[in-house]
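On to subunit A.
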Amino acid sequence: MVAELFPKLVTLLSFTVLGAAFLLIVRRDLAGQVRLFAVQSLTLAVLAAVIAAFTRSIELAGVAAALALLKVVVIPRVLTRAVAKIGLQPAALPYLGTPATLVVCGGLVTIAFYVMAPVAASNPLPTAEAIPIAFAGVLIGFFVMINRRRALTQILGFLMLENSIFLLALLATYGVPFIVEMGVFLDVLVAVLIMEVFIYRIKENFDSIEVDRLGRLKG
Partner candidate 1 sequence: MMLVALLLMPLIASALIMLVRPRVWLEIIHALAALSGLAVGLMVAARVWRGDVPVAVGGLLRVDGLSALMVVVITLLGAIAALYGLGYIRVEYDDSHLPRVRGFFALFHLFIFTMLLAVTTDNLGIMWVAIEGTTLATAFLVNLHNTPRSLEAAYKYLILSSVGIALAFIGTVLFYYAGVSRAGEIAVNWTSLRAAASTLNPQVVRLAFAFILVGYGTKAGLAPMHTWLPDAHSEAPAPISALMSGVLLNVGLYALMRFKVVVDIAVGAHFTGPWLLGIGLLSLTVAAVFLVVPRNYKRMLAYSSVEHIGVICMGLGFGGYWGVLGALLHVVNHALSKSLLFILSGNILLKYQTTDILRVRGLWRASPLTAGAFTAGTLALLGVPPFGLFMSEFLIFRAGVESGPVWVVILGVALLAVVFAGMLGSVNRMLYGTPPEKVEHGDVLSWSLAPLVVNFALLLVLGLTFPDAVADALDQALRVLGVSRA
Partner candidate 2 sequence: MRALLRKIWTTPVVAEPLAPADDDRQIEAMARQVDARAQRLFGRSLHIREVDAGSCNGCELEIGALNNPYYDLERFGMHFVASPRHADCLLVTGPVTRNMADPLKRTYDATPDPKIVVAVGDCARDCGIFAGGYGVVGPVSAIVPVDVVVGGCPPTPQLILAGILAALDRRGTFQRIHPTDGPIA
Partner candidate 3 sequence: MITKIAIETIQLLIVGLGAPLLVGLVRRVKARLQGRRGAGVLQPYADLRKLLAKEAVVSETTSWIFRFTPYLLVATMLLSALLVPLLTTRTPLGFLGNIIVLMYLFLLGTFFLALAGLDAGSAFGGMGSSREMAVAALAEPTVMIAIFAMALRVGNTELDEIVRRGATDSLLLLTPGHLLAFLAFFIVALAETGRLPVDNPATHLELTMIHEAMVLEYSGRYLMLIEWAAGMKLLIFLALLSNLFFPWGVALTVTPAAVAVACVALVLKVGALAVGIAMLETAVAKLRLFRLPALLSGSFALALLAVVSFLFVK
């Protein structure tokens, strides 16, 4: 029963993660995007906890807890603070409009399934089915970074990409060893903090957080 339920649950939660990523494409306001990220992270933490329960891995449970703490609480806080500090900004349009973006993302999902099919096929783990979904998340996060003009959204894209990679690792191998995972979390945290500082400085220097303004260094 559990063995049957488990892969379904995992796939469902994975889809939720991917869905959050899709929503990020649609959402325009920064605060909403941050909340979306928190939701995605929470789903991910739940998924980690489920797998931890299924595999009875204490380490993974610890990772789930750390993830929840870091990405559901700390990082959204930091980002919300940043959003507040930046204040209201006219939302710049992305390069591609929403409909086009959705089409592209559909394509990306296809690519993800195509690329990751052999990995999924060769994997004996029950979670393997969802691996392409995780990779699709990676690609969509990547695409958001390419398509969106504001620095903060780029950071959110990056964080979602990061989440998807975590998901990928989780699905493929039930997560990487604990110490590595902790190291990764540390890196992510520091990265977000540095990015926050940079966002402030960009605002200061360029009066906007549109990345397009950063175009002096050419050739």
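Some points to look at:
Simple rule for what comes next: contacts are C-beta pairs under 8 Å (C-beta built on N, C-alpha and C of every residue); 3 or more make two chains touch, one makes a residue touch a chain; residues count from 1.
Regarding candidate selection, all candidates are chains of the complex that A comes from, given by their letters.
Source: prediction; values computed, not measured.
For subunit A, the touching candidate in this complex is 1, chosen from 1, 2 or 3.
Touching candidate 1 in their complex are the following residues of subunit A: 115-116, 118-119, 122-124, 135, 138, 142, 145, 151, 154, 158, 161-162, 165, 168-169, 172-173, 176-177, 179-180, 183-184, 186-187, 190-191, 194-195, 198, 201-202, 205-206, 211, 214-217, 219.
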